[in-house]
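Left out: one protein chain. Kept in place: all the others.
Chain lettering (A and B) follows the sequence in which the chains are written, and residue indices restart at 1 in each chain.
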Amino acid sequence: MLPVDLPDTVRDALLAPLVDHHCHGVRRDDLTRAQFELLITEGGSPAPPGTTHFDTPLGVALRRWCAPLLDLEPHAPPAVYLARRAELGAGEVNRRLLTGAGVVAFLVDDDGPGDGPGDGPGDDVSGIDDVDLLSAAEMGRHGGAAADELVRIERIERDVAESAQAALDYLDSLGEALAARAARAVGLKTVIAGVCGLDLEPGRPSRGSVLAAANRRLAEPKEPATEPVLLRHLLWSAIDVARERGLPLQFHTGFAGSAPDLHRCDPARMSAFVRALQPLGVPVILLHCYPFHRQAAYLAAVYPHVYVDIGLALPHTAAASARVMEELLELTPFHKQLFSSHCRGVAETAYLGALYYRQALGAALRARLGAGEWSVADAARIAHMIGSGNARRVYRL
Amino acid sequence: MLPVDLPDTVRDALLAPLVDHHCHGVRRDDLTRAQFELLITEGGSPAPPGTTHFDTPLGVALRRWCAPLLDLEPHAPPAVYLARRAELGAGEVNRRLLTGAGVVAFLVDDDGPGDGPGDGPGDDVSGIDDVDLLSAAEMGRHGGAAADELVRIERIERDVAESAQAALDYLDSLGEALAARAARAVGLKTVIAGVCGLDLEPGRPSRGSVLAAANRRLAEPKEPATEPVLLRHLLWSAIDVARERGLPLQFHTGFAGSAPDLHRCDPARMSAFVRALQPLGVPVILLHCYPFHRQAAYLAAVYPHVYVDIGLALPHTAAASARVMEELLELTPFHKQLFSSHCRGVAETAYLGALYYRQALGAALRARLGAGEWSVADAARIAHMIGSGNARRVYRL
Partner (left out) sequence: MLPVDLPDTVRDALLAPLVDHHCHGVRRDDLTRAQFELLITEGGSPAPPGTTHFDTPLGVALRRWCAPLLDLEPHAPPAVYLARRAELGAGEVNRRLLTGAGVVAFLVDDDGPGDGPGDGPGDDVSGIDDVDLLSAAEMGRHGGAAADELVRIERIERDVAESAQAALDYLDSLGEALAARAARAVGLKTVIAGVCGLDLEPGRPSRGSVLAAANRRLAEPKEPATEPVLLRHLLWSAIDVARERGLPLQFHTGFAGSAPDLHRCDPARMSAFVRALQPLGVPVILLHCYPFHRQAAYLAAVYPHVYVDIGLALPHTAAASARVMEELLELTPFHKQLFSSHCRGVAETAYLGALYYRQALGAALRARLGAGEWSVADAARIAHMIGSGNARRVYRL
């Protein structure tokens, strides 16, 4: 998996346990082929007749790399792979793959069904229910790792909207619920990009406009919130909580899911918002970012409170992930980059996320060492920073 | 041309005849140097004094790869190349280059002069007239291949505008003409991106607004249509025809020509429009896409009816095309990618399009095989899919 000619210290640094600072639960139950296929695509639809979602970079990669963990030959055909998966059972498969990822701590987004568009495969389409997904604690147990929770703020909002009686009640409950959930979490997360894009007005919305929007919201509490003014209020409420508790705020950016307009998820569009947050000292963590990872790297380079990863891009670009990693490394300060697998739905994504991370960073380090650009000591130190050190510092693990 | 160490089955798959699912006719007549230079640039202007359009990636590439087909040494100087071209005559040159491309079927866009901006070199500048370009049938005969037609819908519109007497007449004739032309074509094509960008409102324009625009249109029937409401009506009329006849609809996106604002040709901007088309079952084929090919790949990954190629980028990025191909492969499902040369004006572009396609995909496959990422069987199968299989399925050839 790693280049053969890496110095031992660099190899050790790459193979050291990772902090996966952003992932989701995986299915606890056995899956049909149709269910499995929907969980390995970012789209919400079956492949067209006569085709299969296995014919994708991710599909080929899991036959290559996950098959051996299930005691199969590399490149096993999809039907063989799924039959063996069923034979072993979801519990055993999850244990093998999550443990195989070599992760020391999972930070788990507690998203459930109906949490809105823009994040993770198969939202609303694959019949994922809360009870179907391993909880954060279970992810840790299956993976032989610690586990902590991330608060998906849109989910808090939905719960509050469903129970609140009036707009004032809604606003008060929102702040309280965010604070209560944040008290046992290591970070907050928003998927606002997938609902209204990242051209966020930098200021707080006025209380009057929020109250009016809250009234409209309570008329349809079962639907996800979509009004920008309300989502911005939610965001600022989360920022207040994050600031108070010293927690970072994760932003989903770039590709993921089928709902958003991709170009409006370019993190460069957040520039004014990012500047508004700068004095508050709340770390802003840009997730995924692809294909805008160079823009994200730029933000991390010029704003002291901005961090980046390319989570979801690693398992999805698979054999091509080394170049994506290289592009992220063009401008990102080494103390600003984090590892995540963005695992969700099936444990294969956790395993492949970690594998391609190590492989891609290993290739980048080998290239720099081979060209005499970096010292061995720098390469090892930077691999530790990106793999776990930066996350420990930012999330205070 | 291909990497030397490819397994035989993979090499055979790469060298198998291609379906060129989007190209144009080439000039049938002998060309002056000034004419030739204008046909190898996407801009519409001569190179600045003291410079030449041969000093481009495409210009160097054709001296390298096309010169030997004209019995010259590789890297022949431009003057030598053009003298030999004249000596052989356009007919012989076209036969050698089109046959050399190794294409089994050309799908030919029947664009003529004045079809509006945004597609192909030298629009309106190099004196291209209908009669100067080989027809689809002639392209097939010169290239030893089958040939089918694509309907450029903006051309139909222009013809209808020139003959219609009144707005109602115009609207009726438009639908009839599209249906009549589509009856002998394998697909439709639009260059709307180059006129009003790809931020298309997803719905059909109202009949009232279309009638009003049609009246304005008929006041200046010789000019290309530019009103978005009219172009959207044209688009929906084409969609109706495509749906009825089971034909795909090609969208020019990304770079090409000098008229459009490049950033407005980003296919990500079509997301809402693409979603509106999803229930209709009309395949949407994104052409060229560069430098937004990653965005296009994302759309192909999440929407079951979206397909991509990087046609024009292959001959124009030439020696650098392998990386562009690699980037397209990052996310594109293998059943969603197509080959095209986007040949136009000179047969060199057909030959180079095919050559760089094979070379770039060959390099990508070699890399995956060398790293153990893909099996030989997968590599050969996927090369067949992209080179011809997907096009046969989508265009029902």
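By definition in this document, a contact is a pair of C-beta atoms (placed from the backbone, for glycine too) under 8 Å apart; a residue touches a chain by one contact, two chains touch by 3 or more.
Note that this is a predicted model, so its numbers are computed, not measured.
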Contact residue for the chain not shown (choose from A:R85, A:R217, A:R269 or A:H316): A:R269
Contacting the left-out chain in the complete assembly, out of A:A34, A:L280 or A:V302: A:V302
Absent-chain interface as seen on subunit B, which is shown: 41-48, 50-53, 55-57, 60-61, 64, 74-75, 255, 257-258, 260-263, 290-291, 316-321, 323-324
Subunit A residues that touch the omitted chain in the full complex: 266, 268-269, 271-272, 275, 294-295, 298-299, 301-305, 323, 326-327, 329-331, 333-335, 367-368, 371-375, 377-378, 382, 385, 393
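Note that in this section only the chains that are shown with their structure count from here on.
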Inter-chain centre distance, subunit A versus subunit B - centres from mean C-alpha coordinates, in Å: 37
